[in-house]
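Only a single protein chain was left out; the remaining protein chains are all shown in position.
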Amino acid sequence: MQADKKQINRLLKTAYGQLEGIMRMVEDDRYCIDISNQILATEAVLRRANKEILKAHMKSCVKNAIAEGGGDDKINEVIEILDKISK
Amino acid sequence: MQADKKQINRLLKTAYGQLEGIMRMVEDDRYCIDISNQILATEAVLRRANKEILKAHMKSCVKNAIAEGGGDDKINEVIEILDKISK
Amino acid sequence: MQADKKQINRLLKTAYGQLEGIMRMVEDDRYCIDISNQILATEAVLRRANKEILKAHMKSCVKNAIAEGGGDDKINEVIEILDKISK
Partner (left out) sequence: MQADKKQINRLLKTAYGQLEGIMRMVEDDRYCIDISNQILATEAVLRRANKEILKAHMKSCVKNAIAEGGGDDKINEVIEILDKISK
């Protein structure tokens, strides 16, 4: 992975902690809307991690592959991810 | 929370396991696109958990509040969540 | 439809005008990224119109149906829409 490992780890750990919190909220029978909001917050952190990973990927792997005369496979991979993100 | 606790727990545990896997992938310097796909899969599981929670919430809390002559606050809460989901 | 017709019409006309602009941009061979940004802006206006329609629907049709002792069908319809929005 080409993204800043420290930043990605920080984001993933945040999501991990949020998810542990959500499992406790379910256990404690907390209010549905509060749990729902926490799930949305966790999704937002994962989306941010994913965007950072994709940015770094395009700026390194994709770019290098194209500069070396190829890159079509890499572009197709990014497009497949884009397809999933923009369903 | 009104949703089926067992189902929600199963979904949250799945997301939790996926997230642990993603953190290992980052540690092991795995390919960006593989990590990105795993993050998208985890988001999909969280979205599913959230939808189940909201369904159950509408079919119980919201419905009961309206049947008892109120419910406007509950409807507004659901609309706020809808606003966040449909950004 | 229960939403403020004037507001919904205004939003739909905005989207309509944007779409006409986008078709001209395609005709004039404008820059891809500029066209992409205009499409995203049009989607945002449609999402807003949809949210206003759903809000009004929940505050009137859904609420009234529940208050009259029913409403399960109406709740299921809203959940189906939620399912599509939160794919």
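The letters A, B and C name the chains in turn, as written, and every chain counts its residues from 1.
Heads up, the rule we're going with is that contacts are C-beta pairs under 8 Å (C-beta built on N, C-alpha and C of every residue); 3 or more make two chains touch, one makes a residue touch a chain.
Here the structure is a predicted model, which means the values were calculated and not measured.
K.L.:
The chain left out touches which of the shown chains?
P.N.:
Computed over the complete complex, the missing chain touches A, C.
K.L.:
Given the full complex, what residues of subunit C touch the hidden partner chain?
P.N.:
On the subunit C side, contact with the omitted chain comes from 1-3, 5, 8-9, 12-13, 15-16, 19-20, 22-23, 25-26, 29-33, 35-37, 39-40, 42-43, 46-47, 49-50, 53-54, 56-57, 61, 77-78, 81, 84-85.
K.L.:
If the missing chain were put back, which residues of subunit A would it touch?
P.N.:
47, 50-51, 54-55, 58-59, 62-63, 66-67, 69, 71-72, 75, 78-79, 82-83, 85-87
The rule is short, and it goes like this: only the chains that are shown with their structure count from here on.
K.L.:
Could you put a whole-Å number on the gap between the CA centroids of subunit A and subunit C?
P.N.:
The separation of the two C-alpha centroids amounts to 27 Å.
K.L.:
In subunit C, which residues are in touch with two or more of the other chains?
P.N.:
Residues 87.
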